[in-house]
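Have a look at this one.
Heads up, one of the protein chains got dropped from this complex, but the rest are sitting where they should.
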Amino acid sequence: MIKVGIVGATGYTGAELVRILHGHPKAEITVLTSRSHEGENIEDIYPNLRGCVDHSLSGQDLDKVISISDVVFVALPHGLSVPIVKKALEAGKKVIDLGADFRLKDAEVYKQWYGLEHGAPNLLENAAYGLPELKLEEIKDAQIVANPGCFPTGVILGLAPLLDKGIIDPKSIIADSKTGLSGAGKTPTDINIFVECNENAAPYAVNGHRHRPEMEQELGWVSGDEVQINFIPHLVPITRGILSTIYGGLTSSVEAGQVREIYEDYYSGAPFIRLLDENIWPHTRWVKGSNFCDLNFFIDKGRNRITIVSAIDNLFKGASGQAVQNMNIMFGLPQDMGLKFPGLCP
Amino acid sequence: MIKVGIVGATGYTGAELVRILHGHPKAEITVLTSRSHEGENIEDIYPNLRGCVDHSLSGQDLDKVISISDVVFVALPHGLSVPIVKKALEAGKKVIDLGADFRLKDAEVYKQWYGLEHGAPNLLENAAYGLPELKLEEIKDAQIVANPGCFPTGVILGLAPLLDKGIIDPKSIIADSKTGLSGAGKTPTDINIFVECNENAAPYAVNGHRHRPEMEQELGWVSGDEVQINFIPHLVPITRGILSTIYGGLTSSVEAGQVREIYEDYYSGAPFIRLLDENIWPHTRWVKGSNFCDLNFFIDKGRNRITIVSAIDNLFKGASGQAVQNMNIMFGLPQDMGLKFPGLCP
Amino acid sequence: MIKVGIVGATGYTGAELVRILHGHPKAEITVLTSRSHEGENIEDIYPNLRGCVDHSLSGQDLDKVISISDVVFVALPHGLSVPIVKKALEAGKKVIDLGADFRLKDAEVYKQWYGLEHGAPNLLENAAYGLPELKLEEIKDAQIVANPGCFPTGVILGLAPLLDKGIIDPKSIIADSKTGLSGAGKTPTDINIFVECNENAAPYAVNGHRHRPEMEQELGWVSGDEVQINFIPHLVPITRGILSTIYGGLTSSVEAGQVREIYEDYYSGAPFIRLLDENIWPHTRWVKGSNFCDLNFFIDKGRNRITIVSAIDNLFKGASGQAVQNMNIMFGLPQDMGLKFPGLCP
Partner (left out) sequence: MIKVGIVGATGYTGAELVRILHGHPKAEITVLTSRSHEGENIEDIYPNLRGCVDHSLSGQDLDKVISISDVVFVALPHGLSVPIVKKALEAGKKVIDLGADFRLKDAEVYKQWYGLEHGAPNLLENAAYGLPELKLEEIKDAQIVANPGCFPTGVILGLAPLLDKGIIDPKSIIADSKTGLSGAGKTPTDINIFVECNENAAPYAVNGHRHRPEMEQELGWVSGDEVQINFIPHLVPITRGILSTIYGGLTSSVEAGQVREIYEDYYSGAPFIRLLDENIWPHTRWVKGSNFCDLNFFIDKGRNRITIVSAIDNLFKGASGQAVQNMNIMFGLPQDMGLKFPGLCP
């Protein structure tokens, strides 16, 4: 059994890790930490876990956490994972960071978007970007995995095969995402209370969201060229789910059949990509509570543009499920172990 | 492996059976039927199943269904299960009816509430009422199990221990239930469309709901006395979940500690009952996607009344999860096999 | 024109007052105060008001507020209204308190439920309880009106006619209310964020809610006898609306027609009570954005009990609309002036 420690177990992604790992046949939780709930039991914070998971929450004695774990999941706000990652490396343990600290390869870009000096710029190159559909081999060998952001997961998975083949113009891309509120976290704010979110649709971060440079970095790597994206996220009143509608200019005339083949080839070994049948469009509720990413596309010949739609569960494939998929890969297990089940629908 | 047939696989409870059985280690689906979708694949009706369940839908050739199944789940509207149950009995197969046809022991009461002559009144006594927390032994030996209604499940589980001990007056009971819309089924009507349900709370069937005689029958059996319930269901804009707030007059002075013990004793071997800590009240979202029934109570000494609150997922413990729990029992498996995992929260 | 000041204009009830008064033909806002948003414009806090109301927010210079107002609405948390009420009285101005400080006539009961010594117990008798359907004459002559709580409004309106006639047992009453989240206010907390409220139904304050003594006080006054209520509020995922399902034991046999007449007589001059036709049950969405209280009832002869259902918009008839209705009465205007329009449905 893989011994798992989770640092920051009481946020939504931490608790989702606990829930997913409860059903994993080869992993067991050895330690959960929480600054705000030290000494309490996780089942008192997340009563859905009662009768299944019974684990008290430790404070953050990192040395101990690392010593008793084979892998540490870090589910903390950005800026806090460097000390843990360093200690884990020294101890020869693996670490999967669900935060943003190891996603961007350029410490300057990190500083620009997150407002912080990076605490370990020399380690950035060591971290694999944990999107298994693109970086399987890197993840296998990595000691640090930077788990992707929720928006980048859906947007990159929609675009990568087409940028890889050069059929869309890398500077023409627009990604319009609609997200549920669990992505905004558990801390109460003026904008995540029920009354301010219910019966509403609205964009945010219109003048630039932190997940954009991450998309551009990874898609630039795929494309071999600079990629520019207009990315606008929107809040819609659902708990889980991100739907991304992505628009790109075609570089040449292609048929739907060719594009379908490009997707199928690119994702031939990927157990969680579902390319839907023609004219069936991704619905976030079809992936809710699952690790799937649903995809489809439409070619508008008259306008020479392709529309791609992707749907994921932001807490699952967009965070904790993907993190477990990465763990599987890092430990030589089938990547879908403990993860291959249908979403909760309805 | 237990070979399972599902008659009526494309309604919400049928599809939930498919989803739950996908994760069951000792059962495999052999046949799914659907009148309206014959020849299609279940994953086209429920795209959440894609990549997990790949099964085409047969028409209703009952003889064949029964011949290739060890157990048949019937997930049809009331009035339609008698022919299947008869054939299953003849063939020596087990049958679990998720509809209402075998719940009421008295064919006259059935007729009064469902408006139909019962097609096999002689079989009513043979059918075990499939609430394992009350009828474990009966279910073990039964060939026919009548899976309880969703409202009765939550209301009976809240009341049974107290009526068993005689501490509440059996004619004083009021059950005020709040249900999500999945209980209303998949057929579009004037009252289940989004716009008519969203931003709304309203009662229905105030002058008498079909689930009341079922509650009164089973609780009468527990109590040994006639039980009378004022039962009022309400629609609230959620997909899954029933919260029942139950009010009863106390027959004598009791302390909270005693009542807690009564619950703990009555449900000592029951893996899906969670009596919450004092002052923690059931939330439907804590049981969503799980087979748990959460319970708690409050004694109002001044008013000599007890308030009991129960929460279930109507499609899971209130229907398909409970049906699988019954299957486990009927086949000598641990009753929680394939069912013991936390709900999807958030 | 009546000159109106609003103290605490940026909470939900304050902003709702602004919105309602914008359409009132005989009132004009002269001053809005806000501690947290002093100097800002109300339209920046509530952008729905843009283009209609353009008013900057003052700090709380109470003397000035009172000097330029004919009536002051106080929309502050409990415990804060006494100084304003005193100053208003001294200045000979009218005051309508939307908070709880002047609802309970007994300062001891106030202390018990609100945890505070009342700052002006001698004024309690001067304050009219502002439920116009019961206290029209008192309100006409009052200088202080204590605007009722949201739950008491719906529960009292459902029960008053029947307790007045003595047809229900005053110690048998159970009130099960379902409320939207706007009643929980605008301050972010662990329990009012979207993710914790969406897809959920749950009770709260099961062991005693502050609105219960208010109901018991006023209904005791109607009944002439002590009234005892088991009152359990529940949160359901809607923004506006309270549905109360009220259960009472009948003291004698009555027919539906008699009860209907009792309601019609009691509310003969009341413009905002709508007794629905037989078997049509109140829906919160039918009263959303309106000052109506919808009512209906069902007599269960076998159980000798009556079920009464009432629906209001908690911010409107349950708070700000009722406050404007009170203002109309205090200034000798028709009580429905500026208030008689249909709710926003769908």
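Assorted remarks:
As written, the chain order gives the labels A, B and C, with residue 1 at the start of each chain.
FYI, contacts are C-beta pairs under 8 Å (C-beta built on N, C-alpha and C of every residue); 3 or more make two chains touch, one makes a residue touch a chain.
No experiment lies behind these values; they were computed from the predicted model shown.
From the options A:T239, A:S290 or A:Q325, the residue with contact to the chain not on display is A:T239.
If you put the hidden chain back, the residue from C:V109, C:V254 or C:L276 that touches it is C:L276.
Remark: the omitted chain is touched by one listed residue; of A:S58, A:N126, A:T251 or A:T307 this is A:T307.
By the touch definition given at the top, chain A reaches the unshown chain through residues 171, 174, 176, 178, 180, 195-196, 199-204, 206-207, 228, 230, 232, 234, 236-241, 243, 245, 247, 279, 281-285, 288, 298, 300, 302-303, 305, 307, 309, 311, 346. By the touch rule set out above, chain C reaches the unshown chain at residues 12, 15, 19, 22-23, 44, 46-53, 182, 198-199, 239-240, 271-272, 274, 276-277, 280, 283, 285-290, 292, 294, 315, 340-346. By the touch rule set out above, chain B reaches the unshown chain at residues 12, 181-182, 184, 186, 188-190, 192-199, 237-239.
Just so we're on the same page, only the chains that are shown with their structure count from here on.
Number of steps on the shortest path from chain A to chain C, with steps defined by chain touch: 1. Chain centres here are Cα means. That of chain A falls 46 Å from that of chain C. Chain A and chain B, compared by their mean Cα positions, are separated by 36 Å. Among the residues of chain B, those touching two or more other chains are numbered 199, 239-240, 283, 285, 288, 346.
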